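Just passing along the structure, written as C-alpha cells.
All protein chains but one are shown at their positions in the complex.
Order of writing sets the labels: A, B and C. Residues in every chain begin at 1.
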Amino acid sequence: MLLPSFYDFCCRVKTISGNKALEKIPALLAGMNAYRPLIITDKGVASAGLVDVVKKAMENKLKIGAVYDDVPMDSDYKIVNDAVRVYRQKGCDSIIAIGGGSVIDTAKGVNIVASLGGDNLLDYEGYGAVKRKLKPFVVVPTTAGTGSEMTLVAVITDPDRKIKMNFVSYFLLPDLAVLDPRMTRTLPAFLTASTAMDAMTHACEAYFCIEKNPISDSFAFRAITMISENLLNVVKNPGNLNGRLALANASTMAGAAFSNSMVGMVHNLGHTVGALCHVPHGVAMSIFLPYGLEYNLHRSADIIGEILFPLAGPEVYASTRKKHRAERVIELIRKLNQDLHDATGGKHPRFLKEIYDRNGSPVVPQSMLPVIAQAIMLDGARLTNPEELLPEDARMVLEHAWEGTPLDRKKIKKGGRKVKY
Amino acid sequence: MQEIKGTNDRILEIDLSAKKFRVTKIGKKDRNMYLGGKGLALKLLYDRMEPGVDPLGEKNMIAFMMGVLMGTGAPCSGRFEAATKSPLTGIMSTASCGGPFGMALKTSGWDGIIISGKAKVPVYLYIDSKGVQLKPAKAIWGKDTGAAEAVLSKEGVGALVIGPAGENLVRFANIRSGHRFLGRGGMGAVLGSKNIKGIVAKGGEVKIVPAKKKKFDRSNKRFFKYINQNSITSGSYRYYGTNANTNLSNAAGILPVRNFTGGSHGEAHKISGETMAERFKTTWDTCKPCIIMCGHKGMIEGKERHIPEYETVGLLGHNLEIFDPVVISEWNDICAGMGMDTISSGGTLAWAMEATEKGLVKTNLKFGSTDGISEMLRNIAYRKGIGKDLALGSKAASKKYGGEDFAMHVKGMELPAYDPRGCFGHGLSYATANRGACHLSTSLFVLEAYLGMADPYAMRWKHYMVKFMENAYAAMNSLHICQFTAFAVFLEPPLIKLTPNFIIKILNQNLAPLALNLMDVSLWPELWHATVGKTYIPFVSMLKFRKAGERVHVLERYMNTREGISKKDDTLPLRLLTEGRKCDSKERSVPLEKMLKKYYRLRGYDSNGIPKKRTLKRLGIEIK
Amino acid sequence: MNINKYPEIQPGKKLIKRIYVAVFMWFFARAIQAAAKVDEEVKKEVETIPANFTLRLIVNPEKAFPLFFYAKMLPRFIVDKGILLYGLQMIMGKDKKGKFRYQGSDPRGKKINLSMAFTSLEAAMMVFTFRESLCTGYAHSRFVVEGDLPFAQSIMRIMDLTAVFLLPKIVAKLVVKRYPKWSEMSPLRKYLNRVLVYLRMFTV
Partner (left out) sequence: MLIPDYYQFLIHPKIISGKCSLENIPSELNGYDAQKPLVITGKNIMERGLVKKFIKAFYDSTVTLGGIFDEVRDYAGISLARDAAFLYKERGCDSIIALGNGTVVDLAKAVNVLVSEKIDNLSAYHEGASISRQLKPLIIVPACRSNGMEATNVMTIDNRRITADFLYPDVIVIDPRMTPGCCPECVAESGVIALTHAFAALTDEAHNPMTAAVAHPALSYLSEYLPKGVTRPKNKDASIALANASVLAASAYSNTRPGMADLLAEELSIITGISVGKYMRILLPSLIADMQKKKIKISDELFLSLVGMEAYAATPVQERPQKGLDAAMKLINSLKGLLPKSLEQLKIQKYKLAEVARVAAERSAERFTDADCRTVLEQAWEGSAV
C-alpha cells in the first residue's frame, strides 16, 4: 500500500450503526453528561415523520428539550442564531441534528454559538476561532450521501454580504454519527441513486486525488464496495433495510475518506454547476464522476485502475489486464449511471442536458457552459485534482458532459511530472 | 555410642507421596567438589529436580544439609543449610539456621535429608538413626510455632516446625528450630504445601570426631583466638547483638527509613542494640555451640522475650518509621509465632503503607503509626482480607495492585535493612545474589560502610569484590560455619590487622584483586580438610576451596537461569536506581548497569547473565 | 522533587532559514508584481480579483517573528520599503489603479482579504526550497488559506505562472502541476517575460 510522504487523518466521530442504532443514543449521550438535547431538522424531514421515529426510539430514556425544524435549503447564520435562542430558552445541553447537509451545517453553527457563548455566529468567523471542546453533538443523517457527519467544515451563508462563510475546526466534528436504516427508508429511488452516487464520488475522488492517504484509501475502498454491491438493489427494492444500512455505512465511510483526503475536479465542476445553475449536488456528481476519472486517467492510471477491484469485484479485476483497468472503471461507472437511469425510469440523469427542473425546462443551458468554465477558478477543489484544471480545460470537459460523449483524450493537456503523494 | 570420623555421608531421601524413604551415600567426588552444607544441598537438588516445577507442588524438593564441622566442636559450627525452590521467588533458595535440629539430625547419623512428594494428611516426621516415621500431626496443626515445637521437642533433641503462616502457604513463611529460623525464601510454605507440620530428630545416637584430630585442634585454637580478639565478634555483637548495626548504619547513611526513601533518622538510636541492651537488661540466648553469642533475650515489659535482630528492627522499625522497641519485639514475637520471615513481612508492610498512601490499596496502615500492624501480620499469616494478597510478597502484590516502582525486592525477595545507595558494592551484590535481595551473599556493607575499608561510592573493582566475597561466603556456607566468623577470619590475620585502614581502602579501590587475594582465609579450608581427613596443602588447598565456593555459586546461578533468570532479573528496585535521598548531599543512586557488565565478564557469564558453557566446564558442573 | 532538574525550554531560532525565507518572500513578491505588469495571462487573472484586495503570505506563528524588532535598528528608508528582515510576511494588494503591488510586510492598518499562512518555518522552507509544490504543500497542510477563498485559486494561478517565468524548467516542473507546453506558452513569451520580470524585480 502506498505510503505518502506526509499525511494527516482525523475522524474523531463515534459511529454507531445498525438496525437499532437510534435506541443507543440516550445511553451514549449520558456518557457525555448530556440529558436534554435540542433536535435540529428541516421541514421535509419532520414531515416525513423521521423526527418521530427518532423520538420514539429514545422514548422515556431521554427528555427532548425542543425540536427546531426551520432550517432552510441553504443554512443561514440568522437561522443559527435563532436556533441558539431556542437552545438557551429550553435549557438544552446537547444537539441532535436529523437531516442532510444543510441541517448538519446549521447544527454545527448552533453548537459553536451555544458552547462558546454570545448570540451571533459572525463573532466566530475565521480560521481557528473555535479552540475548545463544544457541546455533545449527535448527527443522524437522513440522506446517505453527503457525508457531512464526518467533515469538520460548516458552510453557512451570510445573505446580507452574499458570501459563504466556512467554519473549520476539528471541534465541529460531531461526537456521534448514528446510522440507522430507518432514517433512509423513505428516500425516493432517484434521490437514493443520486445521493449514493454522491458518496461514490467522494470515495472515488478520495482514492485518486493528491491528498490520498492509507486510511482514507481503505475507507474509500470499502465504501465503493458497499455502494456497488447494494445501490442497484436498493433502488429496485426500496424496502431493503440491509442494503439501506450498507449505503448509509458507505456514505459515512466515504465522508470520512474525503474529509481527510479532499476532493478533486468532480467536486469543482459540481460545486460550480450547483452554484450557477442549481443542479442538485448528487446529480452533478454522478454526471461528472466518469469525466473526472477520464480527465485524470493519464496522471494516475494505476490508482484509478485499482478502483475496479471494489467496483466490480476481484474476479473482474483479475480477469482485466492491468492497462485496461482504469478504462474499465470509467466504463462501469457510466454503466452504473445508465442502470440507475433505467431503474428510476429516467429520473436519474446521465448528462447535463438531461437535467430538467420541475417545469420541464433544462437546468443547464449549453450557453452557460463558458460561464461555468470560467467560474471553476472560484472553487478550492481544483487544487487537489491530480491534473491541472484551467477554464479552457473545464470547458472542454463540460461540453462533453453536456453532450454525454466520452472525453476526447487527445484534447487533454499533459506535461506534468508524476504525482507525488 | 557409635563414633563417626569426619563425615558420615549418609542422606535420607523421603518420598512423602509414596510414603517411602531410602538412604543414599554422598560420593567422594561430590564431597570434594561441593564441600557440604549449601554446596551439597544444591548439587543433590540439581541432580534430582527438573526445571519448571511448581514450588508448592509435589515435584518440588527440600533438602536439609548439615554442616561438615557440625558436632566437631569448632566454634560457631552448629549450623545447617536448607535448599529448595522458593515459592516467593520461583527460583532456588537456600537458608541457614543454627537451631538445635541440626545437631539432633547429625547425631542421629544423617548428613542430610531430602523431602519430596506430598503427604495426604498433615503429618510430622520423626527421624532417628534407623530412618523416618510419618506421624499424624492433627493435634498440632494450626498451632503457633512455639507451642508446636514444645510438643515435638519431647520426642527428640531438636525439631523443625512451621507456624500457621507455613500451613496457609504464606510465601515468606519460615521454619523454626529453637529460637533460630530458616528465615528467607518461604521454606515454611514448602513444608506446608507438603503437609508437614514439623520434623523432629532423636539425636544423641552417634558421636562425631574430626578425622585428623591434631591438625584440627591446632586450627581450632587459632580460630578461637581470632574470634575472641576481634572487636565485632567479641565486642559489639557479643554485647549488643546484630542490632549493634543500627547506629553504624545510621551513621553511614544506609539505614532504610520510610520504605527506603531516607538513609538516616534522628530517632534511630532509640531502637539501637546499645539502647535495648541497657533498657531490657539483655542476656545471651544463642545457637550452640557459639562463642560470638549474638542472640539475646531480655525482660521486655515484664516478659522474657527474644531481642529482635537488626533486620527485624530495620524492616519493622525504622523502615516503617517506628521507633518503639517494645512494639517491635512484640511484632517480632508475632512473626516468630506465626512462622513468618520478619524481613519480608516488614518489607511487604512498608509497600502496603506506601501503596495506601498513593491510593493503590485500602488498608489502615500508615508510616509512623503502630495501628493495625499486629492485626495485619496475623491477617497475612491467616491470609484474611488484603492479607491474602500481601501474603504473596511485595512482588506479587505489586503486580496485582501496582506500585512496582516502590516494591523493594529483588527477584521477589524483599530487601534487608541496608540501603545500597550508601554502599554501591553491596547494591551490586543485592542484584546478583542468587536467592534475591540477600545481605548474606557478600555483606560488603561491612567493608564499605562500617569499617571504611573500601570507598562505598567507587565503582572500580566492586565487581571483583562482590565475586570474591560471594565465592568465600558460598564456601563458608558449605562448611557450614557462622558467617560472623568471617570478621575474625578476614580481619584478624596479622597482615590485615597491622595495615592501617586507609591503606586497605586505597588498595581495595585500586588493586582489589591483589588486596583481596592477600587476605588469608586458610583457616576454613584447614578445618574442613582436618575434619574430612584430607591432606591440607598450603595455598593450593585454599585456592581449591575458593574454587569450590565459586562452583557452588555458579551452580546455583545456573539452576536459576534454567528457571528463566537472566539479566533482566539482576536488577534493583527502581527507587534505588533512580531516586536520590535527602541525607546524601549528592543524591546518588546506584549505578548498577556499569558494575553489572564487568561482573558478568568476570564471572564468565554471557552478556545476558547466563553462565557460559566454558565456565561451567571449567568448574566441572555437568550441563543439563 | 527537584523541579530544577527539568528546566523550561524556550524556543530557539533558525536564523539562516529565517533570512532565506525573508529574502525569498521579498523576491517572490517583487516577481509577482513584475509579472502582473509584464504578462497578459497574469494580468487577466489579476483583473478577476476585486479592487482593494489584499493578500498576505505569512509564516506562523506571527509572534515568533517580531515585526518591529529589526525595524528599530534599520534606517528609515529600508523600513519604509519593507525590505528584507522585516518579519516573515509579505503583503500584496491591488491598489485603486488596479495594479497588483507589493506593499511591504507591515500588516498594520490594512484589511487583509486573503491570508495564506504557513504552519511553521519548516513548512515554508519545504515550499520555498521547491521540495513540495504549492499544491502538494496545500495537500500536506503546510499552509492554511483563509479569507475570501474564491480568489485563492486566482492567486495560486498567478503564483504558478510567476514561478514558470522565474525558474528554469527543471525547477519549475517541481513547483507547478503542469508545465505549459509550447502551444500554451510560446518560448518567445516565456523567455522574454523572464528577462522582463527579472529586470523589473530589481529596478522598480
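In this text, a contact is a pair of C-beta atoms (placed from the backbone, for glycine too) under 8 Å apart; a residue touches a chain by one contact, two chains touch by 3 or more.
Computed from a predicted structure; not experimentally measured.
The undisplayed chain touches these shown chains across the complete complex, A, B, C. Looking at A:Ile40, A:Val84 or A:Ala246, the residue that reaches the missing chain in the full complex is A:Ala246. Interface residues of chain A with the unshown chain, by the touch rule above, are 1, 3-21, 24, 31-33, 128, 131-133, 169-170, 214-215, 217-219, 221-222, 225-226, 229, 242, 245-246, 249, 253, 306, 309, 314-315, 317-318.
On the side of chain C, touch with the chain left out of the figure occurs at residues 1, 3, 6-14, 17-18, 59-61, 63-65, 119-123, 126, 140-141. Listed here are the chain B residues that touch the chain not shown: 51-54, 57, 90, 358-360, 362, 398-406, 561-566, 568-569, 574, 578.
Quick note on the criterion: only the chains that are shown with their structure count from here on.
Interchain contacts give a graph that is no line, ring or star and is not complete, per the touch definition above.
The distance from the centre of chain A to the centre of chain C, each centre being the mean of the chain's C-alpha atoms, comes to 34 Å. With centres taken as mean Cα positions, chain B sits 75 Å from chain A. Within the complex, the chain C residues that touch chain A are 48, 132-133, 135-136, 138-141, 144-146, 148-154, 156-157, 173-174, 176-181, 184. The touching residues of chain A, when paired with chain C in their complex, are 5-8, 126-127, 163, 166, 210-211, 262, 377-380, 382-384, 386-388, 390, 413-417, 420.
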